[in-house]
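In this view, the complex is presented without one of its protein chains, the others remaining in place.
This part shows chain A:
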Amino acid sequence: MIRTDKLVFEYIRRDEEGNVEGITRAVDDVNIDVRPGQFIAVLGHNGSGKSTLAKHFNALLYPTDGEVIVDGMNTRDSEKIWDIRQEAGMIFQNPDNQIIGQVVEEDVGFGPENMGVPTEEIWERVDESLRAVNMLDFRKSSPNHLSGGQKQRVSIAGVIAMHPKCIIMDEPTAMLDPNGRKDVIRAARALNSVEGITVILITHYMEEVIYADKVFVMDKGHVEMQGTPKEIFSQVDKLKELRLGVPQVTLLAHELKKSGLPLPDGILTKEEFVEELKKLKR
């Protein structure tokens, strides 16, 4: 679905006369292969290059070196750019700054309008996308009256209405309260499992990662670790080194193991933890 090949991206800083002051490598030699239908999470602390990477998937940024292939199309190919943006939808961090319409349904219709979809079909798409994120009741509301989580779900609906094969979410929950966060993640997971849309979730909340099929951990532009959540979270010390926390349960299990309890590595959920503890009792 999305493949990067030795992807490098450099920000060039210039002084007032336009001379090059310095070059920052935001993304450095990244090779990622995302297969259709996967739920992918990209982890990393601030400045690790994860957002820069995400913008490449949508052809908002072009590689300095290397290649990004989205569904067989190279993002350098300027004729394919609109097809790429339609197939790989993007959700941004700030819900206020990505809603264009003054009414919820008009905003959801914005993408299809741009694609030149006939009017009747736009209405069908708006209906189905708002239903998919459970926001149909708010279709006539003004976005200014919605909560952060609701606004973010409207943005998701706006992307679904374009019938993408893949949705890239760039820290969609960073500005939300815990409830809004849950709603947005639930919507993303439903899209992945029900509609089969590939989801790439970029985040620094560990709890959102545990359901992913595959996790990439980024640091200083490199992919430092990759694997299933279990594989990633069994390396608690390595994650700490990268200044990333682990879910509370995982941390507890890890500490207990260090103190001598024979627990397995990479416990992700409370249920799993309880099961393992029960096994120990026997």
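FYI, a residue touches a chain if its C-beta (ideal position, glycine included) is under 8 Å from a C-beta of that chain, and two chains touch if they have at least 3 such contacts; residues count from 1.
Note that contacts and distances are computed from a predicted model.
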> Going by UniProt, what is the name of the one chain that was not included in the view, given "Alpha/beta fold hydrolase", "Alcohol dehydrogenase", "Energy-coupling factor transport system permease protein" or "Aldehyde:ferredoxin oxidoreductase"?
Replying inline: "Energy-coupling factor transport system permease protein"
> Which of these, A:Tyr11, A:Tyr62 or A:Trp82, touches the one chain of the complex that we don't see?
Replying inline: A:Trp82
> Out of A:Gly111, A:Gly149 or A:Gly266, which touches the unshown chain?
Replying inline: A:Gly111
> Which chain A residues touch the hidden chain?
Replying inline: 58, 60, 82, 85-86, 89-90, 92, 94, 96-103, 105-106, 109-119, 122-123, 126, 143-145, 158-159, 162
